[in-house]
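Read through the structure below, which is laid out as structure tokens, and then see the notes.
Only one protein chain is missing from this complex, and each of the others stays in its spot.
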Amino acid sequence: MELTPVQVKVPSAIVTAHARPPALQVDGLVIGLVGRRAPMPVVTGLDLTLARQEVLGLVGESGSGKTLTSLAIARLLDGRSVQVLAGTVTLFGRDLLTLSEAQMRSVRGKEIGMIFQDPMTSLDPAFTIGYQLTSVLRRHFDLSRQAARRRAVELLGMVGIGDPRRRVDQYPHQISGGMRQRVMIALAISCEPKVLIADEPTTALDATTQAQILELIKDLAQTLHMSTIITTHDLGVVAEVCDTVAVMYAGQIVEQATTEQLFYHPQHPYTERLLLALPRVGVEQEMLGIPGAPPRAGQFPEGCRFAPRCGHAVEPDCVAHVVPLEHLAPGRTARCVRRPELTLRGVRT
Amino acid sequence: MLQMIMRRTLIAVPLLLIVSFAVFALTALSPTDPARAILGEGATPDSVRALRHQLGLDQPLLHRYWTWLDGVFHGSLGRSWFGNVPVGTKILQGLPVTAALVLSSLVLTAIIAVPAGLYAGMRTGSPLDRVASFAAGLGLAMPEFWVALLLILVFSEKLHLLPGTGATSITGNVLDDAKHLILPIVALSLPQICALFRQTRASTALVANQDYIRTARAGGISTHELVWTRVAKNALVPSATLLALQLGRMIGVAAVVESVTGMHGIGSIAVQAALSSDIPIILGVVLVTAAVVMAANLLADIATHYLAPKARQS
Amino acid sequence: MTLTYPDAAGPSVLPAAEPSEARRVATLRAFLHRRLATTALVVFLLIVLAALFAPLLGLPAPNVQELAARLQGPSWKHLLGTDELGRDQLARILAATRISLWAACQATLVGVVLGVPLGLAMGLVGGRLDSIISRAFDTLQSIPPLILAIAIVAIVGRSLTPAMIAIGIVFSPTFYRISRAAAATVAGETYIEASRSMGQRTHKIVLTHVLGNVSSALIVQVSITLAFGILAEAALSYLGLGVQPPSASLGSMLTSAANLLNAAPQLVIEPGVVIIVLALCISLVGDALRDVTSGEQVG
Partner (left out) sequence: MTETMPLLTVRNLNKTFPVRRSALGRATEVVHAVNDVSLEIEPGSTLGIVGESGSGKSTLGRVCLRMIEADDGEIRFADANLRQLSAAQLRSTRAHMTTIFQDPYSALDPRWTVGQIIEEPLRINGSHSRAERRTIVADILPRVGLSADAVHRIPRSFSGGQRQRIVIARALVTRPRLVFCDEPVSSLDVSTRAQVLGLLRELQSEFQLAYLFVSHDLGVVERMSDRIAVMYLGSIVEIGAAETVAQRYRHPYTAALVSASPAADPVAQRARHRIVLNGDPPSPIDIPKGCPFHPRCALAIARCATDKPELVMTPNGHGVACHVTNADRTLTGTTLFDSMVERRLSFAAERTTS
């Protein structure tokens, strides 16, 4: 087994995106809150394609269902309160939702690596960083204690932690927030997974640390040939690292495109408003908020879910019927009935 | 680590002094005159005065305390007011009995409650968990001595399986001692098992929902491995603290269970002393039990130190 | 300039929120929704009422001996039978329950009064004084509760009240610890800092913000202490250190019954069952109250 990263320049992901079968495909995913009452869908019929070695941004406000989606892919939902109600999740041709729990365990960590939002609470306070790394490594590889430890030190070095030999024996509370997120990344890539899912990896971090962490994820995705999903509420993060973007609103994908297309030629009013809401240093452009708040699960409007907050919404077109996702080109979709007649503003107009 | 143990041991000395002085000072408030109590109603004022002088009761409080303390430093806890037996001797007679009872109960409590609590805590809301939790609530509501009475009624009086009386002393005949100890141990541990079960279950349920457990699951670690490594280490911190506290409770409750089953432990010695207002014995028992509980707390702190590295800093 | 916001708290996107009074009703409803807890509450209230109004129930006086009718089984005249002195067992149990409940209340009251105010203050203030007082309460906790009660009885003579006060004293560290921890948690909330930044004084912060938010933790501890108080009273009276004859308490009834264990087991079982039912009901109600007042997990 070769564990050292190989320095190979990978051709741009977009070029190869549709030439080969995708790394991960999500079809008609429905996630619902379950409990005493009837299941209440939160994510309703989500389709998502992650091409090999691309970095996909899954963008949405809090409550849009993006975190639930990423947890559902790794089958990490707390089954007592949230469950996948319908749909398939296919990883390199294998349907994950039909695997047994034991089979799924060997997928987690080995084939799908996960990075979670809050580095303060996502590392176990009672165990050393080294233990947390080696227990995952030894779960998936037949490694001796020493070999696993050597690999853990190596991994810490790879994610840019100085003095890894000392750090490996420290506890999470002894290191800074930025460094903890690096440990999280080391944990996620420890078994060189083919798919990396990062759920809001930089939200809890400072601006300068955020830039470092994004840079690191981007580099690692490239050197380890990983296909990556990054969920975020911040399109700024997307501009930084993503090849393609899927915008989620109220449990649905409303637009999917390459990053450039989405930023320069958005096809959904929600995307336009998200772009206008971005603060940009040194650019004289008013920051505009999106009025109102997203609907809660169980109270999704009948027609277009964004209509109550949308400046372009008209009756009855936008409110009467369910709006289908329109396929404009390969990898390019939008969910807006008025799309053909609207000219939406991108960041360069 | 060693430093912490040293520091805590050093702190324990003044704390024990405070405890003993507080109890000693309370005796000064006693409405009954021990000398008169010892001699009975028919005693002459002269003989009462003589006895008071003999017991040192006519000395000022601080002087008496100092005399007593001086004795303690020389290995003597004073003498009983009745029968003139040294307090130390009496306590040493009772100590092995109580120790056997309490320590066995403590071990039984830990080995039943902790795994059961971990198991139930990982499955909160399941039928099994609900039944176990209700049973624990029921067990907590039972007075130990009443359980002991029922156990005697069933296993000794009706079924003749076990002796109804507890061990009066530890004879060294393990099998015989064990036979005599079984019913008292069961009675003493039942509520404590329930209490520790509830604590362990609650903290397990809390830990099982933490982000870091999800992280470990995302790494492919199995639930089984998680429970016995990650969850256990995080969840058992409050359980360790509770177990130390339970030692104290058990020593107190042992007094009642010992009385029910006719054992001669320090608990029943204390009860006898209380019924006759034998203050020196009471003082000795309080001091010894407080020292034992402090030692147990120290052990709990050491356990916490090992289980929760974050607590080490403070 | 007038500000108009089309996005003003859009009622179309928000569920109808509960006003505060409706919330209280909802809390009550959530409690009543728990069948077990509601049953426990009803049973507990029935026992308390029966104990309080026992003289009105037309039962024989609890201390009247009827030596001709000793150790009788249940009958219409004596619903639970009679004891070894021919006294009516039901009347004695009700009288005993009143004493036991009162004793438990005494212990709990002492624990609350000693522990809660100091705990709230120290949790909010922190610092040096906090560590000294916390250490003092720790020390108190190193004396086993029953042992201290036994010691107090030895010193002041056999009587229930001092013994229960002793139990309360030994339980005050728990109240202190819980209210201190809860207050410290609340103190870390920004709304406390906000209140301070508006110039609010500390004692008012305790009354307005802290007390309400630590109540659910305290309710549980009160119920635990009440239940423990009933058990402790039983133990002390059983040992002859509490209530003195001929007064009946649930514990002292068991003392005499223990000698007749084989002959009249019902005399042991009946008071025991009352103790268990009381203690169980109190803790069930306490647990349910905690669940419904702590809010988030309701529904």
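Just so it is clear, A, B and C label the chains in written order, and each chain counts residues from 1 on its own.
Keep in mind that, in the parts below, a residue touches a chain if its C-beta (ideal position, glycine included) is under 8 Å from a C-beta of that chain, and two chains touch if they have at least 3 such contacts.
Keep in mind the model is a prediction, meaning the values are calculated, not measured.
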item	value
Touching partners, among the displayed chains, of the absent chain	A, C
Option from A:D27, A:D47 or A:E61 whose C-beta touches the chain left out	A:E61
Sole residue of A:G65, A:G178, A:P193 or A:P269 that reaches the chain not shown, by the stated touch rule	A:G178
Identified contact with the non-displayed chain, of A:L235, A:A297 or A:C310	A:L235
Footprint left on subunit A by the chain that the document does not show	61-62, 162, 176-179, 206-212, 215, 233-240, 259-260, 263, 273-282, 287-291, 293, 347-348
For subunit C, the residues touching the chain missing from this view	1, 3, 5, 7-9, 11, 14-15, 17-20, 23, 128, 189-191, 193-200, 204, 209, 212-213, 295
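Basically, only the chains that are shown with their structure count from here on.
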item	value
Chain pair, B-C or A-B, that carries the greater number of C-beta contacts	B-C
Between subunit C and subunit A, distance of the C-alpha-averaged centres to the nearest whole Å	50
For subunit B, residues that touch 2 or more chains besides their own	none
Per-residue overlap in subunit C, given as positions that touch at least 2 other chains	none
Subunit B-touching residues of subunit A, taken from the complex the two chains share	74, 76, 78, 80, 102, 105-110, 112-114, 116, 118, 121-127, 132, 135-136, 139-140, 171, 173, 184, 187-188, 190-191
Of subunit C, residues touching subunit B in the complex	36, 138-139, 141-158, 227, 231, 234-235, 238-241, 251, 254, 258, 261-262, 265, 268-269, 272, 275-280, 283-284, 287
For the subunit B and subunit A complex, residues of the former touching the latter	125, 209-222, 225, 229-230, 233-234, 307-310, 313
